[in-house]
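Structure first, commentary second.
Every protein chain but one is kept in place in this view of the complex.
Letters A, B and C mark the chains as written, and numbering starts fresh at 1 in each.
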Amino acid sequence: MLRIACPYCGERDQVEFTYGGDAASGFPALADADLDRWTDAVFIRDNPRGEHRELWQHQHGCRQWLYVVRDTVTHAIQSVVPARDASPAAGADGR
Amino acid sequence: MSEQTGRLDRGGRIDRSRPMSFVFDGRAYRGFFGDTLASALLANGVHLVGRSFKYHRPRGIYAAGVEEPNALVGLRQGGRHEPNVVATTVELFDGLEASSQHRWPSLDFDVMSVIDRFSRVFASGFYYKTFMGPFRGAWMFYEKFIRRAAGFGDPPLEPDPDRYEKGHAFCDVLVIGGGPSGLAAALAAGRSGARVVLVEDGAELGGALLSRPQGGDTDAWLASAVGELKGLPNVRLMTRTTVFGAYDNLVFGLLERVGDHLPVPAPDQPRQRYWILRARQAVLATGMLERPIVFGNNDLPGVMLASAGRSYVNRYAVIPGRSVVVFTNNDTAYGAALDLKAAGADVAVVDVRGAIGAELDRAVREAGIALHAGCAVARANGRKRVRNVEVCVFDAVRGRIGATKSRLPCDLLLVSGGWTPTLQLLGQRGAPLAYDDKRAMLIAGAVPAGYRVAGSAAGEPGVRQRVASGMRQGGAAAEACGYAPSPEPGVLPVRLPDEPAMTGIAPVAVIPDPPGAGYRKKFVDFQHDVGYDDIALALSEGYESIEHLKRYTTLGMAPDQGKTSSFNALAIAAQMLGRPIAAVGTTTFRPPYRPVSIGALAGAETGLHFKPTRRSPMHDLHARNGAVFITTGLWLRPWYYPMPGESIREAYVREADAVRKSVGMVDVSSLGKIDVQGPDAAEFLNRVYTNAFDTLPVGRARYGVMLRPDGIVIDDGTTSRLAEHHYFMTTTTAGAGAVMTFLEYLLQTAWPDLKVQVTSVTSQWAAIAVAGPRSRDLIASLVRDVDMENAAFPFMGVRQGHLGAIPVRLLRISFSGEMAYEIYAPAGCGETLWRAISDAGPAFDLVPYGIEALGALRIEKGHVAGAEIDGRTTLADMGLARMASKKKPFIGSALMQREGLLDAHRPQLVGLESASGDMALRAGAILCEPGRHQGHGIGFVSSVTYSPALGRHVALGFVSRGLSREGDVIDAVFPLRGEVTPVRVRSAHFVDPEGRRLNA
Amino acid sequence: MPEQRSALAAVYRPGRIGAPEGPAAVILSERLSRTLVQVCGWRDSFPQLCRGLEALLSCAIPGDGLRAVSHAGRSIFRVGPERLWVAGAADDDLLRTFVTQAPGEDAVVTEIGHSRTVVRVAGAQARTLLNRGLPVDLDHSVFPVDAFAQSVIHHIPVLVHRTGPEGEAVFDVYVTRDYAVSFWEWLTRVAQALGGQIREAE
Partner (left out) sequence: MTHYSAFTLIRKALGANRGWTRAWRNAEPRAGYDFVIVGGGGHGLATAYYLAKEHGAASVAVIEKGYIGGGNTGRNTTIVRSNYMIDGNTRFYEKSLQLWEEMSGELNFNVMLSQRGQLNTCHSPAQMDAAARRGNIMRMNGIDAELLTREEVRRRVPILDFSDHARFPILGALWQQRAGVARHDAVAWGYARGADRHGVDIIQGCEVKGFLQEQGRIVGVRTTRGDIRAQKVGLAVAGHTSHVARMAGLRLPIETHLLQAFATEPVKPMLHCVVSFGAAHFYVSQDDKGGLVMGSDLDGYNSYGQRGDLPIVEETMADAKALIPLLSRLRVVRQWSGVMDMTMDGSPIISKSPIDGLYIDGGWCYGGFKATPASGWCFAHTLAKDRPHELNERFTLDRFRRGHQLDEKGGGPTPWAH
């Protein structure tokens, strides 16, 4: 069972959270109509074997979206940061 | 009732003052409290207890614990019947009923045992090589017969009457195993103040100590250790509980057998409880299991592990045989030899080693036990029980065997091939095991963080060392959790007697056939009937990887998961392949350590409680009003309100009719409702909806559609502007959760700069739609503080006011196409609200309607719902292309421009009606050009209803370029029923396309 | 306010459950008609808002999502970073005025009292009972008085708040209203095994 240390609520079972997928595929600016950039962001993934920056929402807790860095082989979690605290530039969307 | 011929007069941990009777295969027997079913059967001289899986060979009791491969029985009757129960783990209770399995007509005479004669034909993998002809699909013919032979026991035929529970637990230190090392670990950790949970599979604490001769220092130590643990408030002792799985983050799955030792669980109590335990440190003190030696006919009833023999004599006061041969490759089996001798049996020892230690030698001689050193038991003879064994001279170093030297008569053959530490839980974590040559065992290699291994699980040789290692590891685990080491170092049980330790093993796993002797099967995996030859065959065919070997032979795949067989299989494969054991490797360990019932894991989530139910605030009232409910997602919603004798069709037609003619009311509380507030609320909605919301005036509502980022429609609903910075959004019932989560996602990840707060208020508001030409009059008669006139409160207007004393939000919106209002009130007032409206209703011919009528009304109006928004539809497909704002980007605006989504041939939403007469239409029909009924057609029918307004069937569907095909007649094809219905394509707005009724 | 109906009305039956005799290991009761108001703010101005609230409610505003502050019959939970729940009695006029007159310029106020049913779980085995479904450690050492947790029980969203005096286990469970009957069914079935009592709603 994943145990995710929510910065607000403390360490909790995975069942309180919902997964939001790869955080690298952040949102391009809405005004950007470039198909390739959008295709890349929405459909294409690094899908690494190892360290993965991903999103989880503490759905049954504080409802915060969190950036979680987790190893996709060992499932060990290295860090948990509220999404809104991580500047968008920290996302891989390059804004 | 038979005598307990195998019961000793004295000793054991059974309670002779509590006799119990039980039935096995229809015969009544007696035993005592403290017995297992296996010990009680042995006490009654019953050795033959089952038939083997493949060859139906007679099988007896082989072990005394969880590793038992043979003695599987069916337990209890009716709904409580449980197949494949391991008799050595069943605590005897009064009235227990068990039966043997997998035999016909009887255990003693099993017709299927003829298979044994052809065992070579049915060698491993035989089914891959035959049953392929003579015709295609012939396997289906043979399979019928093969399936008949499948399985061990019978499945239950009645529902399980018992309940199950789940529990969540948390601790600092989890100690797995309640033997001496586990007790010591728990003591050390407990004394330091850590929160400790000690879990023991068995009913009693003590582990292997319970199988020692009774009395003396061992028992005294055990009593004091258990006594102290019970006194520590921070220590929780859980017996009859198995740690079945070790999962990520030191989370463990446990199964507690709360009522399995009773005839039926105590009143209100669960049968089993599944625990999820989160620990910070775990100490495996799981002990070891003895393993067999492989030789001819080694599966005969009366052949048993040495440790089991010892356990039966000492713990259960049962003598499983009077004339005993002990066959071993190590010292530990001498404990069994001595104890059986002391209990009055004749004992001889056959040891593959040429010599044994002097001390042991003396003990054996003093006890009057004959020792055949440098010999091996090459095969056991007998039919349904061992009668004698063939002993040959054996060179353990070279593995060479001589001719049969003697036949020793016996009725019990105890075997010890060495020991295997119980490390399944570590294996489940992917921890590597290492082969230790000296001890001939697999021990823990690198131990994962947070785990420790203690006692015999760590390969510690003697009891004192095991206790010391338990103390060490328990203390270290507590320290790792931040507890200071206990001030008083655990008192080491110096007075614990030691005994033959695990040293000097000759690593012999298999005894070759003696020269000139005929063929006898030699079993490695008893439970799956896999023999030495099967391994040889598989390897010769190239199934060399240990995993291929497992799969080709099914070694280790039976319910016991190879507890007694895996190591021997590995050793034999290594020998045959000429590779070191370490290079061959083990197969993957997986949970559960012991089989776990589905019922326990399902817990309380069963029957009507499989998933929780969501009920509207007016639910009870609907029930009282005779509503028939339908499940939509987790919600229960009124489907229709039948009058006496009415069918669903009659009911919804009447209801929908009333909406068109007078007025109806429907509970729409399950709609998702989201409160959106903040200075950037308008901007936010502009981004998430395809259409504009900043231009929406206060006091007005607007229909909106949201897309996924990939340009596909995700949800629709109306959103009203209650104040400059305050919107009230509604979503579909099904979409509520996803939309809410999506909005939060956008606000927190993509646009954290927007000042917007979203709150789900779905449960805060009860909602009723009142629709029909008389709706305004009805509402106006109830609401005094809102001007209901058309001009003052127009279509798509939003007002706040009171209905009676209830504060309400009124939205003048319509799903049915009639003049209609949605009325929102605080949920606790929902029932009062409904009652107030329905009380006023008679004067207006008000009728409550359910979601069947709701569906009919919206189809008549061409409004889309779940059947149309199926995760593949674009705005344009739904005929709503104009709702895509050109002035601003929105979610999905980029990717909706992809060529595939713009394709002119895409299916578009249309209305459909029968082209000749009123033929019934069916949802799910495929639309085709007339007569061209193949492939994927040109569209499909999504929603269908009998239209009360039009008096005929109408449908919505999607047709390629549908908007340009109005008037065309195409075929609605329904091959599942052999139907073809010509249908005319038309506008989806069947009723009142101009929308006049909205204001009428 | 007009008459309010409890979501549990149809299933609530005071009396013993499970073992008919002996002390009740768990005591269940519904806390009717609580007032519950959510106050949210913006990151930059939220501390300011909290100071205003502190003055208004004359108590501290909790700084994290682990401990509530209870004072004068009200409990305040920080359910999200800039999100507070203030729970009070049915007739808490001060709270009621929040909804019409926001307690500060930058306050976003939403009344959510009707969206939750509050069930009190007390008694010696209250923790055991809740932990049959709640995946949160309720041990006194980590979950003292006024500790709270938002979580799920049997797939049902809950907020569990430990109230009552130190040494006694009393928990208020805030359950999403549409699930209340399912929650109650779950709770009472599990309570049966422990032996308990359902008190009249308070």
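Heads up, the rule we're going with is that a residue touches a chain if its C-beta (ideal position, glycine included) is under 8 Å from a C-beta of that chain, and two chains touch if they have at least 3 such contacts.
Quantities reported herein were computed from a predicted structural model and do not represent experimental measurements.
Considering the entire complex, the omitted chain makes contact with A, B.
Contact with the undisplayed chain is limited, among B:H81, B:R273 or B:R965, to B:H81. Among B:P263, B:P975 or B:P993, only B:P975 touches the chain that is left out of the view.
When the whole complex is considered, the residue among A:M1, A:A29 or A:V81 that touches the unshown chain is A:M1. When the missing chain is restored to the complex, the residue among B:G455, B:G937 or B:G962 that touches it is B:G937.
Which of B:G12, B:G253 or B:G287 touches the hidden chain is settled by the complete complex: it is B:G253.
Touching residues on subunit A toward the chain that is not drawn are 1-2, 14-15, 19, 21-22, 35-36, 39-40, 42-49, 52, 54, 70, 72-75.
Residue positions on subunit B in contact with the hidden chain: 53, 80-84, 118, 120-121, 123, 126-133, 136-137, 139-140, 143, 146-148, 150-160, 162, 164, 166, 245, 247-248, 251, 253, 274, 276, 428, 430, 519, 533, 536-537, 540-545, 547-548, 551-552, 554, 557-559, 561, 588, 590-592, 595-599, 601-603, 605-611, 613, 630-632, 708-712, 714, 866-867, 870-872, 895, 898-903, 922-926, 928, 933-937, 940-943, 973-977, in rising order.
Assume only the chains that are shown with their structure count from here on.
Measuring from the averaged C-alpha position of subunit A to that of subunit B gives a distance of 28 Å. For subunit B, the set of residues touching two or more other chains reads 276, 278.
Annotation for subunit A: residues 13, 63-64, 82 touch two or more other chains. Interface of subunit B with subunit A (complex): residues 247-249, 251, 276, 278, 687, 709-710, 741, 744-750, 752, 889-891, 893-895, 897-898.
Listing the residues of subunit C that touch subunit A in their complex gives 64-66, 78-81, 83, 135-136, 149-152, 157. By the touch rule above, subunit B contacts subunit C in their complex via residues 163, 165-170, 195, 267-270, 276, 278, 604-605, 609, 611-617, 619-620, 623, 635, 669-670, 675, 677-678, 755, 757, 759, 761-765, 804-806, 826-832.
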